[in-house]
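Got a structure here, written out as structure tokens. Questions coming.
Showing subunit A:
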Amino acid sequence: DTGASGSAGGGTPQRGGTITFGTTGEPDSWDLHVAASSIAAVALRAVYDSLVNEKPDGTFEPWLAKSWTVSPDGLRYTFTLRQDVTFSDGTKFNSQAVKANFDHIAAPATASRNAATLIGPYLRTETPDPYTAVVVFSAPYSPFLGAASTPFLGFHSPAVLSANPAGIASGGRNVVSTGPFTFASVQAGQQAVFNRRPGYAWAPRSAPNLGESYLDGYTVRFLPTDAARVGALTSGQLDVADQVPATSVAQLRSSPSTTLDSRDNVGAPFTYALNVTKAPFDDPNVRVAIQSAVDTDSITKGLFQGVYERAWSVLTPSTPGYATSVEHTWGYDPAKAKKLLDAAGYTGTDSQGYRTKGGQRLSVGLIYASSFTTAEQLNYHTALKDALKQAGVELVLRPLDTAAVVQAFSTGDYHFGAYSLSTPDGSLLRETFYSKDLPSAGGSNVSRVADPQLDGWLDQALATQDVTARDTLYGKVQQRVLAQAFALPTYVGKRIFGVQSRVHGFALDVQNLPHFERVWVS
Partner candidate 1 sequence: MPPALRFVLRRAAGGIAVLWGAVTVTFFAVTAAGGDQIDAILGPDAANLPGLRAQVAAQYGLNKPLIVQYLNRLWSLLHGDLGWSYQRNEPVARLLSGQVLPTLELAASAAVVGFLLAVLLAVATAGRGRLARGLASLAELLAVAVPSFWLGIVLLAVFSFTLRWFPAFGAAGVPSLVLPTLALALPIAGVLAQVLRQELELADSKPFALSARARGLGERTLLVRHTLRHALLPVTTMSAWALGTLIGGAVLVEQVFSRPGLGSLLVDAVKHRDTPVVSAVVILAALVFVVANTVADAMYPVIDARLRVSTT
Partner candidate 2 sequence: MSLVEVSGLTVSFGRARPVVRDVSFAVDNGECVALVGESGSGKSVTARTLLGLAGRGATVRADRLRIAGQDTGKYRQRDWQRVRGRTAGLVSQDALVSLDPLRRIEDEVLESVRARGVPAAERRQAVIDALAEVGVPDPEARAGQYPHQLSGGLRQRALIAAALAARPDLLIADEPTTALDVLVQQQILDLLGEIKRSGRALLLISHDLAVVASLADRIAVLRDGEIVESGPTRRVLGAPEHAYTRMLIDAARGRRASRPAVAVGEPLVEAQSVSRSFGARRAVAAASLTLRAGETLGVVGESGSGKSTLARMLMGLTTPDEGAVLLAGQPWSAASERSRRGRRRDIQLINQNPHAAFDPRFTVGQIIAEAVSRSPGSGRRVRRQRVAELLAWVGISTEHADRRPHQLSGGQRQRVAIARALAPRPRILVCDEPVSALDVSVRAQVLDLLARLQSETGVALVFISHDLGVVEQISDRLMIMKDGEVVEEGGTAEVFDHPQHPYTKALLAAVPRLSSDSGPDSADLGAEPADVGEIAEDGQPVGANRP
């Protein structure tokens, strides 16, 4: 765990100063209830508070909620709220504010992209008194505490919500919340500026800084080009660079003025889902052949210069619920791929060296949204294409605009879909392999698996509050997914931050989000 390490040391915190944080781009929306991208969460974590705080060990502690209880049927979460919390516009934080916000997330008009998923089978919020909020679900929803600890379920000021909810998306002074910083201004395509919120005093108990932030403010700069971000860090234009590319790690390590702070991604590694409803991926032989045809080890090592590890499972190793038992149960085996494809009937060869069956080329398509695909991912697509070509399988890359990707995902017109997801725990497996969680229903079951066995285990896992039992069930799921080759996990990305040595206390929480209120500069 490198989360608290890195640049934590260095004497007593000093007040004052600002830092510049370079990230990969601009959020799709500054309204966390709407936004899909994690950049919004990174930039705004220090502007929003959550009901509860997830600690490094995976347990939760009070934050804006002093305490909470869950009804035995798992349908009702009752939060008792702190009474000293105010929004930066002066509005009091109370149960009405919770209700207004959660209703806003759930409302279809909000067109929420991430928060609506996080809030699960939300029914309503009851407000028996100003400081008690009861969140009611239509079905048991055990991941809710985890969800509530993310900034996506943070709180806008009710004043803003009633006056100008659409304006929140454009950021700046429209964003008003309870956190240790306020959103001062934003310049599209360039940067967003945040200032210290005076009088902040409701940090979670385990936080290193319980009061106002040390920094006067921080600036988030949007720098999509990896090279520019790294260059800016080395030249001192940035204090912290987000998402340092693996290929720059060696160079930055040798630089005395910067340190690196890295975390394995939590959630799903970069994974290719094989659409089992679409021929030839309805044939397990073909799927396993594909799985065996790709040398993820070498590709990952070369492309990322040994900085990233290859993935063994559809969860990353640091995700709660990861099953070490799947390691080394599958992998690159060209002979096996050959045998399986022969068995599947693809025995012919055409002029370009691709396998054929009945004169039909073995050709599959990979769809992706061109505007949301990073260079690293695109490189992996390219490598996959070549690896499959070696096995006689043609891979057609199909970059689409976002709407078309959504369309294809909902109709199932694709062979491969690629994703990497960040979710704090194994519940992700349900989202990605549960039969009802098809993309058209808002889920991420891109493999379109409808497997009674998986469904059964996942249902049980959802219902149980027993962590060990749940992890066992998740283990079974992972084993089956890989044995059936529903998906091809590739590499475990790392979130690598480059930090100037004058910056202290920069650390990521369990959700890989920075807490700027804990940072100070010398």
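Just so it is clear, a contact is a pair of C-beta atoms (placed from the backbone, for glycine too) under 8 Å apart; a residue touches a chain by one contact, two chains touch by 3 or more; residues count from 1.
How were these candidates chosen? In short, all candidates are chains of the complex that A comes from, given by their letters.
In this text the structure is predicted, and so the values were computed from the model without any measurement.
Chemist: Once the contact definition is applied, which of 1 or 2 turns out to touch subunit A in the complex?
Modeler: Subunit A touches candidate 1; the others do not touch it here.
Chemist: Help me check something: in the complex, which residues belonging to subunit A touch candidate 1?
Modeler: Its residues touching candidate 1 are 28-29, 36, 108, 111, 113, 166, 169-170, 187-190, 221, 223-225, 227-229, 231-232, 234-235, 237, 369-371, 401-403, 405-407, 410.
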